[in-house]
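In this view, the complex is presented without one of its protein chains, the others remaining in place.
Per-chain numbering from 1; labels A and B assigned in written order.
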Amino acid sequence: MHATTQTMPHDPAHSAHHEAPGFWRSYIFSIDHKIIGIQYAITALAFLLFGFSLMAMMRWQIAHPGQSVPVVGPLLATLFGDVAAKGVMSADLYNTFGAMHGTIMVFLAVVPLLTGAFGNYLVPIQVGACDMAFPRLNMLSYQFYFVGGIIMFSSFFIPGGAAQSGWTSYPPLSLIVPTDGQTYWLLGMVFLITSSLLGSANIITTIIQLRAPGMTWLRLPFFTWAQFVASFLLLLAFPPLEAAGVMQLMDKVTGSSLFLPTGLAVGGKVAEVAGGGSPVLWQHLFWFLAHPEVYVLILPALGIVAEVIANNTRKPIWGYKSLVFASLALGFVSFIVWAHHMYLTGMGTTIATFFQTTTMIISIPSVIILTCLLISLWGGSIRFNTPMLFALAFLPMFGIGGLTGLPLGFSASDLHLHDTYYVIGHFHYVVAPGTIFGLFAGIYFWYPKLTGRFMNEFWGRVHFWGSLIFMNVVFMPMFAQGLAGMLRRMSDGGINYSKAQVGLEGALSPTIMELNHVILWGAVGLGLSQIPFILNLFWSIKHGEKIPNDNPWDATTLEWQTETPPYVYNFRREPIVYRGPYEYSVPGCDKDFLPQNQPDQPTSKP
Amino acid sequence: MSDAHSESYKNYTRKCLLIFLAVLCGTGLMVGASFASLASGVRIAMILTIACVNAFLVAGHLMHLISERKMVYIVLVFTVIFFIGLMGLTIWAHADVPHLKGV
Partner (left out) sequence: MDIPYTVKPRPDTGLYNAKIGMWLFLASEVMLFGGLFSAYIFLRVGAPAGTWPHGWLNVTLGTINTVILALSAITTLLAWVALKLNQFPRYKVFHALTILLALTFLGIKSYEYRDKFLHFEVQLKDGRIADGHMVENKRDADHIVLHGHYVENRAELMDGHTKGKEHTELKIPRADIKRMQNYGPAHNNFLGIYFCLTILHALHILGGVLVIAYIWGPGSKMWFTDPERYTNRVEVSGLFWHFVDLVWIFLFPVLYLT
């Protein structure tokens, strides 16, 4: 290990030209990674709420097809006109909302929260650096994200509305829908992808180059490792989708037919295109990103959960190295499993076998990670606070999500399950009560570092129990519906299909259809459960209980060893790291934790 | 500025010019090969091989890849693996579609 000692940027000569940079420089065009992290957090949380509301309205339509949406119906009618006449959601509007729900949740809410907000804020501090390696690019990355978000959002209000072809945007459908929504979608994606490339290159460089003296690779907190792997996934998997996006843009704008096959018929007439293209090509390029993307969705959440668990069990993470190597393996293998989303494209058996095998292989590191985290609980004296509750609930929820993935990974069972609500149940278990619970755990956990106050514990628990119960009310029935054959993306919730088939094999039974009402009320409950969270988030800034010191959770990692909120350049003096990230309850120490930057206690001479 | 220092850059400049000439020759060969009357598979293989040589000269010498740091190699090795995975598996998947077999 090298031992360069850098003078940290605290000498007065430097700070002179940093005095009072003014509102715009400090909050809007800031290059401080902490401010940028907060900008990401605010924007992404707003999108999270927006994405949720889209889905809440859709759940109404599914449960009560053709009935005016309560409360917001008139608003929909004024905003969208014909497609929401009398406040009833038409199929077109349903498709728009569905496509945008997925897009917003994945690309504008959850991933930006994980990497843009948490990654930006925490990674530099956790490695002991004064900022990101490229602060200006960091600002640019947020600006690209913001513009991408604006483009996506504004597309709701153009004639014809936003994109309608799912977050997956499969051609030919995405190309033959005659409105401009898809063009906006593609343009927005190009911005979001560029933003994410800048961000991930930045995070990787920061971790490689700016680790403080003594911060060896195997002393990095697991959260930072997770960010490292996730950033690599973003860096290398997103570009092929960018390529595909540009190609689809060509098709949409110049009328080329890279994704349109020969003899394509639209509305009973052969389409006026050159043909010869391949819709399956899009699927390859899309899933080459989108499968690694699901690990981008889960890895940083696992990182957060690991930090929270280590801190609240007061004991080292069990199998830190296994966690690290499992994440690396997970990252690697996630690049070669993508076609398990495409078993139904007429794929041959040899290649299907290949992808089934890799899919099964990738569940091994996933299980290793989950097992490590579970065993970490063993024998700990667990502190049950709100962050810990969310972290604990994360484990079984992620478990359900992962295990239900296995039947999807086999082509034989996937033939039945593909495109049903079972798939929806599967990935929402990993992303909603999984990743989003991880995010909540992280927010409750690091909030004191940002504000100097705790979030209210009582309302935190209300939020937790409400979310846990209603998440399951929403998503558990979907497995039953999917197994019974209910397809996803149907704007009437399957009622027409069932009516047409009454008594026939394959018709959906009334019980299955009735579950749509259960889910609707679950979604309403879930929405209501977020109210205490939102209020708590704002209220506690001023009125929360003050933290007793800069390290209120008695944590070991570097972000807790600096002031609250951290100084502009994070540390007044460059930290020197002496130990691994999870030295809790080390025998023979007077405290039950040893911060990473605490030198070994001088051994008393005999 | 020491003489050895400037001498080593002189040598380097000379090397660059040689590489430039080599790339020119490669390009000439490629164009020549494209007009040769060979089976199209052979011709394409030849052309792409020459292209790879040219690419190696540029990446290896002009971008100094033959004497880079380990960290850069690690990044690039993974990139190349995923590149091959992307290209190889999509093409393989394409070739393995049952109804196209034996056509």
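In this section, a residue touches a chain if its C-beta (ideal position, glycine included) is under 8 Å from a C-beta of that chain, and two chains touch if they have at least 3 such contacts.
Model, not experiment: these values are computed from the prediction.
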| item | value |
| --- | --- |
| Partners of the unshown chain among those that are drawn | A, B |
| Which of A:S257, A:Q356 or A:S491 contacts the chain that the document leaves out | A:S257 |
| Residues in chain B touching the chain absent from view | 1, 5-6, 9, 12-13, 16-17, 19-20, 23-24, 27, 30-31, 33-34, 40, 43-44, 47-48, 50-51, 54-55, 58-59, 62-63, 69-72, 75-76, 78-80, 82-83, 86-87, 90-91, 94-95 |
| Interface with the undisplayed chain - residues on chain A | 1-2, 4, 6-7, 9, 14, 18, 129-131, 133-135, 197, 200-202, 204-205, 208-210, 235-244, 246-247, 250-251, 254-258, 262, 273-274, 276-278, 281, 284-285, 288, 568-569 |
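Note that only the chains that are shown with their structure count from here on.
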| item | value |
| --- | --- |
| Contact footprint of chain B on chain A as seen in their complex | 208, 232, 236-237, 240, 280-281, 284-285, 288, 332, 335-336, 339, 342, 346-351, 354 |
| Touching residues (chain side chain B, partner chain A) in the complex | 71, 78-79, 82, 85-86, 89-90, 92-94, 96-99, 101 |
